[in-house]
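One structure, as structure tokens, below. Some questions next.
Every protein chain of the complex appears in place save one, which is left out.
Going in written order, the chains are labelled A and B, and every chain counts its residues from 1.
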Amino acid sequence: MKFTVSEIAQMLDGTIVGNEKITIDSAAKIEEGRPGCISFLANSKYEPYIYTTQSSAVIVSKDFVPKKEISATLIYVENAYTAFTILLEEYQKRIANGKSGIEQPSFIGENSQVGENCYRGAFSYIGKNCVIGDSVKIYPNTYLGDNIEIGDNSIIHPGVRIYDNTIIGRNCVIFANTVIGGDGFGFAPQADGTYKTIPQLGNVIIEDDVSVGSNSTIDCATMGSTIIRKGVKIDNLVQIAHNVEIGKNTVIAAQSGISGSTTVGEQCVVAGQVGIVGHITIANKTKIGAQSGLGKSIKKEGLSLSGSPARDLNEHLRSMALVRRLPEIEERLKDLENKHETSDFQGQ
Amino acid sequence: MKFTVSEIAQMLDGTIVGNEKITIDSAAKIEEGRPGCISFLANSKYEPYIYTTQSSAVIVSKDFVPKKEISATLIYVENAYTAFTILLEEYQKRIANGKSGIEQPSFIGENSQVGENCYRGAFSYIGKNCVIGDSVKIYPNTYLGDNIEIGDNSIIHPGVRIYDNTIIGRNCVIFANTVIGGDGFGFAPQADGTYKTIPQLGNVIIEDDVSVGSNSTIDCATMGSTIIRKGVKIDNLVQIAHNVEIGKNTVIAAQSGISGSTTVGEQCVVAGQVGIVGHITIANKTKIGAQSGLGKSIKKEGLSLSGSPARDLNEHLRSMALVRRLPEIEERLKDLENKHETSDFQGQ
Partner (left out) sequence: MKFTVSEIAQMLDGTIVGNEKITIDSAAKIEEGRPGCISFLANSKYEPYIYTTQSSAVIVSKDFVPKKEISATLIYVENAYTAFTILLEEYQKRIANGKSGIEQPSFIGENSQVGENCYRGAFSYIGKNCVIGDSVKIYPNTYLGDNIEIGDNSIIHPGVRIYDNTIIGRNCVIFANTVIGGDGFGFAPQADGTYKTIPQLGNVIIEDDVSVGSNSTIDCATMGSTIIRKGVKIDNLVQIAHNVEIGKNTVIAAQSGISGSTTVGEQCVVAGQVGIVGHITIANKTKIGAQSGLGKSIKKEGLSLSGSPARDLNEHLRSMALVRRLPEIEERLKDLENKHETSDFQGQ
């Protein structure tokens, strides 16, 4: 697929400086560009590359003033990064193979309805009483149990497993091999040391515009629902336990885990490999640093936390700096103790 | 499915106070109840809700004495929590769809035997020489290699992968996309910097009553067997390396990992995101706190450990409290140093 610089500038509402007839067939980072590529410059750290890039065109923000000659054609826009993103989306849309139709063999249970313009890949399995919206893509080798609802335009990637009674909204993307609605981890200890399984009768509700990465797990509620609110973005290998609720537009990076019955607020940012205990509530806009362990509810909005146990980011950094300096601190303590012994001795 | 309070009380060997003819069609937490629901009160923290709950009935322990009027019908039992669990199990049993039979297409290799009353979902694959017990459920899109044994009543959820020679006991549940018997991570470094694969010729043995969550991995032994003993409960995204042995009734929470050749005792509790090094032995009833890193064998039974490296929980908490106070501790040290300088100066 090819575009001229002129077509791209029109798409982005941009102004061209240079040759508007150049043809673009790919995108690249400014430092890795080749002829035929388009790049962008948003971070001034990368400005040196614009004078040497091999890319045919570069998208720049309207306030960019070149300090040297540039061989690439420039497209001036309001915000270079946003414009580049829009361009990539457009590109992706056009190259998207727009799969639809039913590949065979595939399985669908009784009373299940599938909307218009859907894709059902080979070896995909849909149970009974499911309601699948329009333009939904169900890739090969996926499993959907019974009584499942999936909203319009959602994409279920290969190998995803969705248990009975799950509800998924519109425009959601669930990446490969993620499991939604498996039993919560609930066992009641018995007098003889064994554990009795606590039935997990609830479900998972995922609202619109949610993205879940690959190989993640979202357990069903014991009773009621595990809820992922509108616009939440979850990365790979993330664990969401039973009865958790994740607030709107919260982002959770890879390998983090949230224990049972915890409520995470809206617009929170949870970095990678974070652990959050069960039965707590986290205020909106909380930011939790990588590898942190959060053990208590956070009531105030907008805090940045770090460490295990997690606390105020700056306090954590100060303590960690002193942990690094502990050998020196102990030396100083020894010095004082020696002086004391000497002075005690002198005092005798 | 509906029950009357009277039927439920009979099931639980309980005593009714209130209207015994009310119909129950669902279960709910006491604070989220609606008419038609049954709830329970086991933790006195939740007692205030019993006076306001919308649930039609509440299961309470025999020693519960109301402080105010309660509109819900009460069912008095020996232990409210246990009774509620029994009720949910009964409920689950009755709503369970009791899948059986063979969906097509599915694959079964030569010499494999499947017991009575089994379910084999569409796109499930069973290799050669397998022995599958009675009432086993093998969900769609699963893979079983060759020479596998699975005991009666076990459930293999969608997308589970079981490698050759694995033995699984009775009443086990393996949740979706878990992998059992993949090669252990064994590579011998060579002089030229490359690694040579060490063949992994052993298998995995899972005894009766074991539950393994979704997207977990249990590697086969290099030689001999990786062994999961009777009654072990493993959560999602857990890693069990080659030649590990997990003792009876031990519980392992999500995202924990146990390295090669380590033996974990019976009735241990491993919290979430714990890491355990290889080649160590952990005594029975050891409790390991979330995100801990255990690097040494534990010989004494019943210890509670935490931290990375893990040690006695109370000592860890004391140290962590002091880490938080390090800025203050350094201040105090500075004060003393200043006083000394002053007094040294004065002494001149």
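FYI, a contact is a pair of C-beta atoms (placed from the backbone, for glycine too) under 8 Å apart; a residue touches a chain by one contact, two chains touch by 3 or more.
Just so it is clear, the model here is predicted, and its values are computed rather than measured.
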Query - Absent-chain contact - pick from A:54, A:236, A:281 or A:304 - result: A:236
Report summary line: Out of B:203, B:259 or B:306, only one touches the absent chain, namely B:259
Report summary line: chain B positions in touch with the non-displayed chain are 105, 107, 123, 125, 141-143, 146, 159, 161, 163, 177, 179, 182-183, 185, 187-188, 193-199, 201, 215-217, 219, 223-224, 237, 239, 241, 255, 257, 259, 273, 275, 277, 293, 308-309, 311, 315, 318-319, 322-323, 329, 332-333, 336, 339
Query raised in the report: What residue numbers in chain A mark contact with the hidden partner chain?
Result: 27-29, 32, 81-82, 85, 88-89, 91-92, 97, 103, 105, 121-123, 139-141, 157-159, 173, 175-177, 209, 211, 213-215, 231, 233, 235-237, 248-249, 251, 253-255, 266-267, 272-273, 290-291, 320, 323-324, 326-327, 329-330, 333, 336-337, 340
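One rule holds in what follows: only the chains that are shown with their structure count from here on.
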Query raised in the report: If you average the CA atoms of chain A and of chain B, how many Å lie between those two points?
Result: 26
